[in-house]
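Of the protein chains in this complex, all but one are displayed in their positions.
Let's turn to chain A:
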Amino acid sequence: MEALFLTCIDNGFLEGIVRGYKSGILTQSQYANLTQCETLEDFRTQLSATDYGGFLANESLPLSTSTIQEKATQILVDQFNYLRGNAVEPLNKFLEYITYSYMIDNIILLITGTLHERDTHELLERCHPLGVFESMPALCVATTVEELYQSVLVETPLAPYFRDCLSANDLDDLNIEIIRSTVYKAYLEDFHSFCGTLGQPTQDVMQRTLAFEADRRTINITVNSFNTELSKEQRAKLFPTIGRLWPEGNNQLAKADDIDQVRAACETVSEYRTFFNDAGVSSSSAHGNGGIDDLAAASMLEDRFFRMEVFLNKQAFLQQFQYGVFFSYVKLKEQEIRNLTWIAECIAQDAKDRIQDFIPIF
């Protein structure tokens, strides 16, 4: 009880704020209205009746999908910065952890971009604003992992995560992917243990969400590593050591050769069982064309993962006095922005038949 009151003193205000933000998330009926739009202008009119308000009012016509996405992200970023500005320890630290995943994404984006000799400024613009840090631009200079670490990353909070992958010397596509997975694994494990220090309600909610995140990564890595140069030992090293599949599911996945084996590995967790239902059927029905079919299965899998993520994040709001709501809000909002972008994209490209393929939140 005492802890409860203390949480209220420190974070009650922010929790109230974030719950208020949450009620601004678009509902099913609002999505239904949005999907009926004929043009992006309709889309704007429709959005102006929601919590987004006049966020596009000062944009000159014609609207582009990227503007919509950018502005919507800006709203999320502003809200997040407001929360962060008002937060005290340990919530502050918690919110910082949320940004780390964006930082990792940005770093990988920059390295990949530099590798393919893209324009630095263009790359910087594409970075997620939540994951921007001061010395980030200098990433473009590095050519080896060692250099990367020594010149830039050493001063960021991500430095410990990168320590494990300094062995990889050349920066090529595969190595970057390995780096991303290794770093993300380290991040998830660290975040997981950090949430463990936060005490009961938070620990419960967050570790459930993070466990799913870890499992998702594990399965994704497995599915994506079929028919690549990645050896099975290397693959096993990339799996986060948390999650509901760990350890025996992870061991099975490390040895898996096709999607059926993945499904077998996931059988142990009832929630994941349904993910593979159709995917398995389709892959067995058209066995001759395995590569393409795996791809389709993977994309379907991805969709279901998103649904599951949304479901878990929604559940986080059922518990009070915990930090999970902050994490979940950011994730839900991100999903919403993805949805909006999808719908806007469908409207812009006149692909009405696929407009319903977004993931509704509420």
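Assume a contact is a pair of C-beta atoms (placed from the backbone, for glycine too) under 8 Å apart; a residue touches a chain by one contact, two chains touch by 3 or more; residues count from 1.
Rule of thumb we're sticking to: contacts and distances are computed from a predicted model.
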Candidate names "V-type proton ATPase subunit a", "Guanine nucleotide-binding protein subunit beta-5", "pyruvate dehydrogenase (acetyl-transferring)" or "Nucleoporin NUP42"; UniProt protein name, chain not shown: "V-type proton ATPase subunit a"
Full-complex contact with the absent chain, from A:D10, A:E41 or A:E345: A:E41
Residue of A:I9, A:A57 or A:L318 in touch with the missing chain, whole complex considered: A:A57
Contacting the left-out chain in the complete assembly, out of A:A87, A:C127, A:V152 or A:I242: A:V152
Selected residue (touches chain absent from view) among A:N11, A:N33, A:T222 or A:T341: A:N33
Positions on chain A where the hidden chain makes contact: 33, 36-37, 41-42, 45-46, 49, 57-58, 60-61, 120, 124, 134-135, 137-141, 147, 150-152, 154-155
